[in-house]
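Removed: one protein chain of the complex. Kept in place: all other protein chains.
Chain naming follows the written order as A, B and C, and within any one chain the residues start at number 1.
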Amino acid sequence: MDALVSQLFAGLSLGSVLLLAALGLALTFGQMGVINMAHGEFMMAGAYTAYVVQGIVADAGVSLLVSLVVGFLVGGLLGLLLEVTLISRMYRRPLDTLLVTFGVALVLQQAARDVFGAPNVDVRAPAWLSGAVQVLGVGVPKTRLFILALAAVCLAALALVLKLTPLGRRIRATVQNRDLAETSGISTRATDRLTFFVGSGVAGVAGVALTLLGSIGPTLGTNYIVDAFLVVVVGGIGQLKGAAIAALALGLLQASFEYSTTASIAKVLVFVVIVAFLQVRPQGLVSVRSRSLA
Amino acid sequence: MGPQRKAPPLTRPLLRALVVPAAATLALTLAACGARTADEPEADGTGSATGASASCVDTSGDSIKIGFLNSLSGTMAISEQTVRDSLDLAADEINAAGGVLGKQLDVVAEDGASEPTVFAEKAEKLISSDCVAAVFGGWTSSSRKAMLPVFEAKNSLLFYPVQYEGLEASKNIFYTGATTNQQIIPAMDYLKEQGKTKVFLVGSDYVFPRTANKEIVAYAKANGIDIVGEEYAPLGYTDFSTIVTKLKGSGADAVFNTLNGDSNVAFFKEYKNVGLAADTLPVVSVSIAEEEVGGIGVDNVEGQLTAWNYYQTVDSPANEKFVAAFKAKYGDDRVTSDPMEAAYTSLYLWKGMVEKAKSFDVAAIQDAAGGVSFEAPEGTVTVNGENHHIAKTALIGKIGPDGLIHTEWSSKEPIEPDPFLEGYDWAAGLS
Amino acid sequence: MTARLRLWGGFAVAAVLLFVVAPGALSDFRLNLLAKFLCLAMVAVGIGLAWGRGGMLTLGQGVFFGLGGYLMAMHLKLADAGPGGVPDFMLLYGDGTVPGWWEPFRDPVVTVVAILVVPTGLAALLGLAVFKRRVRGAYFAILSQALAAAFAILLIGQQKVTGGTNGLNGFKSFFGFTLADPLNKRMLYFIAAGVLLAMVAATRLLMRSRYGELLVAVRDQENRVRFLGYDPAGVKVVAYATAACFAAIGGALFTPIVGIISPADVGVVASIAFLVGVAIGGRATLLGPVLGAVAVSWAETSLSEQFPSFWTYFQGALFIGVVAFLPNGLATLGQVWRRRRAGPGIREDESGQPDDGTPRSAPEASLPADAPADALPGRTA
């Protein structure tokens, strides 16, 4: 029973990490069909932001909260820069953006190596996040609860922004019918930029959160990028709901496979399940149907 | 350009274009047929290979070329850059002191790019194109395994400075890091001495951890220790909640950790967050050195154990000099670690062998190697002429709040290297 | 006509360079390096077909390259095995017995057949599965990448039978010829060169066939092709399987030439690295991928010697610069230049196609090389 509960939690927790990593991606990928391979490096930038902020703000708790905000801005600005300089030029060539952003990812990684040094750096977790709390008789690390909550907050915030704000309406309109949105007086250029800013900002937040769990090094992003894309693919394009369900499902799946086999085999099995799933639902869990030629 | 003209058939010129080179290939291949294996006496795998070309090392001038081959890019650059730094230091020191046999060292530096194939390629370049007298470097088992056939085929020398999984002894490689009976087995001895009876194994999914754990399992069986779990995470894996859950539920009283690189950070953070602590469930790590402690976070690993043959805190005149020289060259914030020390030592051992042999010739060095010793920072080390490993003292250390590792326990004297564990009865079935 | 002359002239020049000049001018070491580059170029030829012509951005060619390489390596290890017939690494890391599925590869004929059939068949099956379900564009790219990741993890995890991260290495002979003999290494080079030329010729035939036209049609307007009564899945599978076959052959030759095949050569990063040369050379051209692959490998080897960290920047910059600003690769530079020289207007050769097999992008570079709306995810009806 304990094992079941703790595995359930491990799966949820892994799912929340995947969700944080994939949330911004779901937005940018859904919005423009842009496959941003540098998304992982934006997460890395967020993580290094936490490291830098901690050097300035001594208190670990305050610094974490400040980092979340600054991390969002750093990730967002990097995304904005990328959108303005490169992606805006190639908006009809989604597959090419994949390669271009892979190049950007390489450059950012090497830049991090040159600026911060190759070895990992450490970010201290605040005292109020150390240790575990008892949930249903199982010790659950507070950091993981924090990340679970953070993922939920990010998801809810994004959902609210999309639903309630004018920006959200513009984004949804553009996702659903770019041409019509344009003719209705929406500046799709400005919308693209804002979407990219927000999506990349969420990557920065994810990076800050990951400092609580793992290492902070130049290759931090590469560990997550493939999984994050799989979440988006399984979830379906253009809706946060799909990404959320997919992230949790993949997290639970990975955790339960891992419990019964090994971590390596589990990863392979998860991939097999995904291919099989796409046989049944090639458009992912949730998809917006829009009619057009292609 | 008549649009009405039908395209002329392609076939003829194409055939010609295909046939000519094909025929050429055939002719050349037939003419160039080299040695077939059937013509050769069975190679024994350890001797110098039969087709080896004659050495092109130039010993006529007042300098001698040697090669440094470490990953300066890619995932392993983190670790291997530090080894390169200490190799450079040793070369500078040797040159300042008059060189080897009166010749200055002329270092040819190459990047292994963290890829085995690149290591193999660069090794061949260093030997065949640059004609170096010996190569120093390599870190991962895969890089060493990739280079081994090159050094054997070209009959050249590699000095490999990292602790590894054992089960290997090539005439063309000198292993200056620990083999398993100088690191893994002493660590198990230590745990046994501490009265630990239930050990949990966690490692990265690759050669070193799997081989080391195979030996640990055999050791445990013979020594009344239960292995209560054995888990592997893919290299670079960062989610340890499931593995730590299994660990917590296993009832273990000690953990043997062969995780590599980034995974250590995630593992120790998870370990700490679920409320495990060093004084009740200590973790012995064999891949965490001074360099890595900072990245994991001192407060995450304080009080945990490591098994090596050298720590920066080792108290000896040779080490004092080494640490001082290193900090002077690279900065006060830098630390020294076991692989760095082993690399530093390897260059001096090669110098000792050359001077004993009075020659840069590979065969002469191989003959002279046995018994060459050096007053290394870790203590006196001596080359074993049989298996080309070196006798080293095993040290169990505890990570202190200062981020350095302090010796907790040491073997009484240097342990003779035994890569195939021939001296251990319980290891009989292992290889 | 001049265009044809140029093409076949180029082919002849390439043959002379590969078979006469290079072996004469290069040392054994450099020649062996060139042989390695040629193996990588074989993968590039296939990618050029699948991606440049077929619009399938395959980020997982490492899988097929690796399959070919490992199949060859298994045979070489078995052939080298001492008494008892068990490869050395299995004695060290495994239980000292050879698993049943290794056994058939003792036979050289079975091995060669398997290298040709297994990766190709796997690609055909996978291709059918995903293309029939109209998984394409970004979805396909990401799936193929995940495939590479899974394959590498699987190889690493099964150390007892695959050698783990070490991969398979330490080969002594190649079908009976000892690899320590430089003469035999030269023979391998000639085989690689011959195979590459044959692949280029076969690709040329395929590109100029009706199938080649159909493939471009599927790339640009998949649904339109469907409404003409074709099943685009079938068209794509042929290109994808051909690319896989080329990659497997490249891998199979890579193994004895380099002397090692390991998970590092098949994973995500290695798989993407295959694309650099193709993108730079010109993805939709015939010779672009070959020249691009060789040039990039050469640049990597020589540049990384001097500036290891600079190489990473350079590689990143290449990706960004070429793909963003020169989507049809450097090969189109020559085309643009030639057209400028020839004066305005549309130049035609007798078949109405540009001479070097590139798609005719008459308004230069204003036509993106992969399908505009067609490849947009979310619009896949």
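Note that a contact is a pair of C-beta atoms (placed from the backbone, for glycine too) under 8 Å apart; a residue touches a chain by one contact, two chains touch by 3 or more.
Throughout what follows, contacts and distances are computed from a predicted model.
Chemist: What name does the UniProt record list for the absent chain among "ABC transporter ATP-binding protein", "Formate dehydrogenase subunit beta", "NADH-quinone oxidoreductase subunit J" or "Monovalent cation/H(+) antiporter subunit G"?
Modeler: For the chain missing from the view, the UniProt record says "ABC transporter ATP-binding protein".
Chemist: Looking at the full complex, which residue from C:123, C:146, C:199 or C:225 touches the chain that isn't shown here?
Modeler: Of all options in C:123, C:146, C:199 or C:225, contact with the hidden chain holds for C:225.
Chemist: Considering the whole complex rather than only what is displayed, give the residues of chain C touching the chain that is not shown.
Modeler: That gives, for chain C, the contact residues 205-206, 208-211, 213-214, 216-217, 220-221, 223-232, 344-346, 348, 352-353, 359-363, 366-367, 372, 381.
FYI, only the chains that are shown with their structure count from here on.
Chemist: Select, from A-B and B-C, the pair of chains that is joined by more C-beta pairs in contact.
Modeler: B-C
Chemist: Using Cα averages as centroids, what's the distance between chain B and chain C in whole Å?
Modeler: 32
Chemist: What is the distance, in whole Å, between the centres of chain A and chain B, each centre taken as the mean of its C-alpha atoms?
Modeler: From the centre of chain A to the centre of chain B is 36 Å.
Chemist: At which residue positions does chain A touch at least two other chains?
Modeler: 113, 262, 264, 267
Chemist: Mind pulling the residue numbers of chain B that touch at least two other chains?
Modeler: As it turns out, chain B has residues touching two or more other chains at 77, 205, 232, 234.
Chemist: Contact residues on chain B for chain A in the complex?
Modeler: For this pair, the touching residues of chain B are 75, 77-78, 81, 205, 231-234, 236-239, 241-243, 245-246, 248-249, 261-262, 264-266, 269-270, 272-275, 291-292, 294-300.
Chemist: Hey, which residues of chain C end up touching chain B in the complex?
Modeler: So the residues of chain C touching chain B come out as 1, 4, 8, 11-12, 15, 18-19, 23, 27-30, 32-33, 36, 82, 88, 91-93, 153, 156-157, 159, 164-167, 169-173, 176-187, 190-191, 193-194, 197-198, 201, 204-205, 208, 258-260, 262, 264-265, 301, 304-305, 308-309, 311-312, 348-352.
Chemist: Taking the touch rule as given, give the residues of chain A at its contact with chain B in the complex, in rising order.
Modeler: Those in contact with chain B are residues 2-3, 6-7, 9-10, 13-14, 17, 113, 118-125, 130-132, 139, 141-144, 210, 212-217, 219, 222-223, 254-255, 258-259, 262-264, 267.
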